[in-house]
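For this depiction, one protein chain was excluded, whereas all remaining protein chains were kept in their positions.
By letter and in written order, the chains are A and B; residue numbering begins at 1 in each of them.
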Amino acid sequence: MSGGGGSGGGGLRLAWLRWSARRPGVRAWSLMAPGTGWLLVFFLIPLGFMLAYSFMKKGVYGGVEPGFTLEHYLRFFDPLYLTILLRTVVYALGCTFFSLVMGYPVAYVISRSGAWKNLLMFLVILPFWTSFLVRTFAMIFLMRDTGLINTALIAMHLVQEPIEMLNTPFAVMTGLVYGFLPFMILPIYSSLEKLDPSLLEAAEVLGARPFARFTKVVLPLSMPGVVAGSLLVFIPALGSFLTSDLLGGAKEMMVGNLVQNQFIAARNWPFGSAASFVVMGVVLLAVFGFLKSRDDSAPGGL
Amino acid sequence: MAAPVVEFRNVSKTFAGHKAVRGISFHIDKGEFFSILGPSGCGKTTTLRLLAGFEEPDEDGGEVRILDEVVNHRRPYERKLAMVFQNYALFPHLTVEKNVAFGLEQRGTPKGEIVTRVRNALENVRLDPVKFGGRPPAALSGGQRQRVALARALVLEPSILLLDEPLGALDLKLRKEMQLELKSLNRRLGITFVYVTHDQEEALTMSDRIAVMDNALIAQLGAPAEIYEHPRTAFVARFIGESNFLEGAYAGREGTWALVRRADGSLVRGRGGDGRAEGAAVKIAVRPERVELVQPDAVPEGFDALPATVRQVVYRGEMLHVRVTLREGGEMVAAMRNEGQIRNPVRWQEGVACMAVFAPDDARVLEEDPA
Partner (left out) sequence: MSQESDAKNLIDAVRAGRLDRREFMMSALGLGLTVGTMGAVLQACSSDPKPAEPKPAGDPSTPAPAPAEKELGPIEGELHIYLWSDYIAEDTVPNFEKEFNCKVTVDTYESNEEMIAKVQTGASGYDLVCPSGYAVTVLKHLDLMEKLSKKYLPNYGNIAPIFDKTVFDPENAFTVPWQWGITGIAYRKDKLPAPPDSWALFQDPAHKGKLTMMDDMRDNIGAWLKFRGKSLNSVKPEDLAAAKADALLAKPNLKSYISAPVKAQLIAGDVFAAQLWNGDTMQAKVENANIEFAIPKEGGAIWCDSMVIPKGAKNVRAAHEFLNYVLRPEVGAAISTFTGYGSPNAKATASMPNAVAYPSAEQMKLLEYQEDLGEGTSAWDQLWTEIKSG
């Protein structure tokens, strides 16, 4: 309430309650208002600006000049930029794949670990207590030539020369998977947690061996979690550039770097906006693709 | 006679120090409708899960035998049984057809045969395969889901069908209907049914035999009538139907009857009580419908009578429940048909003095409940 207005405030409050009680939808809407307002002001409006910018001419010192042009979108179809987009998509898909392969068993085990569940989930979320930047720097200290891993390997006489890990695609993929793995584990865990154990027992009585129980019951029923997790990993992985900068030695450009450069060094806001929208298009395609594949596999018209 | 389909030999199961089942023994014959009845926590679900193979008995915790083989360590799918779960446990991501076909597919049944058997199974439970086959479980009513769960189990033509409180989620009318249907399936298909429930009426209606469980043990096992008429313990007498309890001390025998001395010195007769020591505190159970109220001067020959005063008359439509206070303490309820004034001219009203009478054959001297 807006303050200690004594009886005045109370009267207002009463009037609001009376008024809204007769309009059941109103209270629900008023609960949504802050979130909706936030999205509107800080997401949709800037997005609208961006969309407009992406069709305007660039200003020499940043900003935009009036006019309408498709050149920025057309420019993106230069093989130079398509290669960057493709590379980014490949990394994002790879990251999604490895996160899924590694995250699913983790989520599965946690969902079956009874009293330890909460502690284990807490441990999964623990990395979020540190910023992504700090965690990525920590990986540099692990992987560099004189880093922990190489020092240990050399000390154990397993290798003579340090293994070059940093500044390789391996490092980038490792960093991406490390960063986004919890986003895969969380939704899969929550869908596995909801799984009714009696379904597994039913399957077992019906003759399903462990592998069949997994493929015929557990996996299909955890697909919502798999899809959510995949999107939660794929989308930010597509926008990532920090990892390729820090762990990949900035030797390969990602779409994220490209967009950032356009807004800062290149002072080409319209092209940066257009590139953002192309990426958003890819994301939307991915989302629809995933949802479509789910619809097709769902039984009947539900 | 052939070997029993199911046999439990002194089976025990302990969960983290808690004894869920304490050395129970029983057998189930082929084609029998066998119910395990008891309140929650009595061990009935554990018993069913031991039979299904979801749990194994404790080490040296006895033997679970199916078709004369020890199955203690066999997985559920190696036990020739099928199961209907409490919440049906239908696969939400599969259609009705696919749900029913699931077990057959796991067994590698040929495709063509699956189609036929699935159709037959659905028809068996009176679900139209064409109309419902393609629907997901979520698009079905509770009763329809129940039928799908039944079809999914029966399609495998199991020797034994386990049912874990399968009717709990249905409304009363549907439940009654399904009770009859289950019973008729049992008769028609010749499959042994093992039915777990906490609903005594359900158990009495459908079962050939009932095992009443209490406190991890079988309190009584027998045909419905036997259990109802001759409850062995106060628990069974109370859990199945309603009972009046009279307390007293064992005072020897009079013919086939046991004598029990009440606090005021009067003697009451009843069946049972064998082996009780003279003077031991015992309870007698009498069903309310076996108690009659008569005028103090009209006690019929051969009946035991307790002087009482009417305290309350509960009108129940076709029945009247008259609650009386016994002169020497305690209460009894007499259930009588509401037969109208012509056939039953006495109007029992609060405060009226009367005699509560019952035949010695209708009184049961109870055994002690096990600890």
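One rule holds in what follows: a contact is a pair of C-beta atoms (placed from the backbone, for glycine too) under 8 Å apart; a residue touches a chain by one contact, two chains touch by 3 or more.
Everything numeric in this text was worked out from a predicted model, so none of it was measured.
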{"item": "Visible chains in contact with the missing one", "value": "A"}
{"item": "Omitted-chain contact residue, chosen from A:14, A:33 or A:80", "value": "A:80"}
{"item": "Omitted-chain contact residue, chosen from A:12, A:31, A:101 or A:250", "value": "A:250"}
{"item": "Interface with the undisplayed chain - residues on chain A", "value": "35, 38, 42-43, 45-47, 49-50, 53, 58, 60-62, 80-81, 83-84, 87, 128, 131-133, 144-146, 164, 166-167, 183, 232, 235-236, 238-242, 245, 248-253, 255-269, 272-273, 275-277, 279-280, 283"}
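Convention: only the chains that are shown with their structure count from here on.
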{"item": "Complex contacts: residues of chain B adjacent to chain A", "value": "52-54, 75-77, 81-83, 85-87, 89-95, 98, 102-103, 106-107, 134-136, 138-139, 152-153, 156"}
{"item": "Residue numbers on chain A that touch chain B, as the complex places them", "value": "196, 198-199, 201-209, 212, 216-217, 220-221, 223, 297-300, 302"}
